[in-house]
Structures are given as C-alpha cells and as structure tokens.
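Supplied in structure tokens, the structure appears directly below.
The complex appears here without one of its protein chains, the remainder shown in place.
Entry: subunit A
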Amino acid sequence: MEHGSYQDQSKATFSLTDEDHTLANSLRFTLNQDPRVTFCGYSIPHPSDARVNIRVQTTGDAAREVLKDSCQDLMLMCQHVRSTFDQAVLDFKNQKNLEAVNIK
C-alpha cells in the first residue's frame, strides 16, 4: 500500500503487511546505499500488528521505482551471499576430505 501524492511521486510511505524488522531494516540499508534517496526510514506502528511503514524520499525519481530497485539489489546481494556461502562450505568439506586422506 503506497501513501503519497499523485502530483509529487518522489515522496511516499509504503505500508507493508506481514512484515517486521527482518525485511524492513535490510530494505532501509539498501535504500540508504542508493544515491537517489534523500531520506529513508521505517517504523512499526504497533508491535502487535505485523505492519511496517517505510518512508522513501528521492531526488526526483518515483519513490515506488526506487523501492523496487532496492528490493532487486537486496535480492542480488542475497543471491551472492548464498553462492559464496555454498562455495565456502564445499571448499571446507573438500579440505576436510583431503586432510582425512593425508592422515591415512
């Protein structure tokens, strides 16, 4: 749900349901990395409701597009973390196997 102005698309508050600090803080971090963003923050109106308000203000681009791009960036970062981790686990297992063979 987007709360903003039809005239000024660069400032909006996005209200996401069924979300909490897990996604909101990560999104806030990636939003801050984007140079088009002048202000971004998130709040949780009430801890019993699973709802997060993310406020995005940009230098002119539509806030919705900037948020979408940040989500994409976060997805790419996650994919990279996953592949690096899988590679590290494989390397560790191979190294253990090599050590076991050497000991024998």
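Simple rule for what comes next: a residue touches a chain if its C-beta (ideal position, glycine included) is under 8 Å from a C-beta of that chain, and two chains touch if they have at least 3 such contacts; residues count from 1.
In this text, contacts and distances are computed from a predicted model.
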item: Complex member absent from the view - protein name from UniProt, among "DNA-directed RNA polymerases I and III subunit RPAC1", "UTP14A small subunit processome component", "3-methyl-2-oxobutanoate dehydrogenase (2-methylpropanoyl-transferring)" or "Glutamate decarboxylase"; value: "DNA-directed RNA polymerases I and III subunit RPAC1"
item: Where the missing chain touches subunit A, by residue; value: 2, 14, 16, 19-23, 25-29, 33-36, 61, 64, 67-69, 71-82, 84-89, 91-93, 96
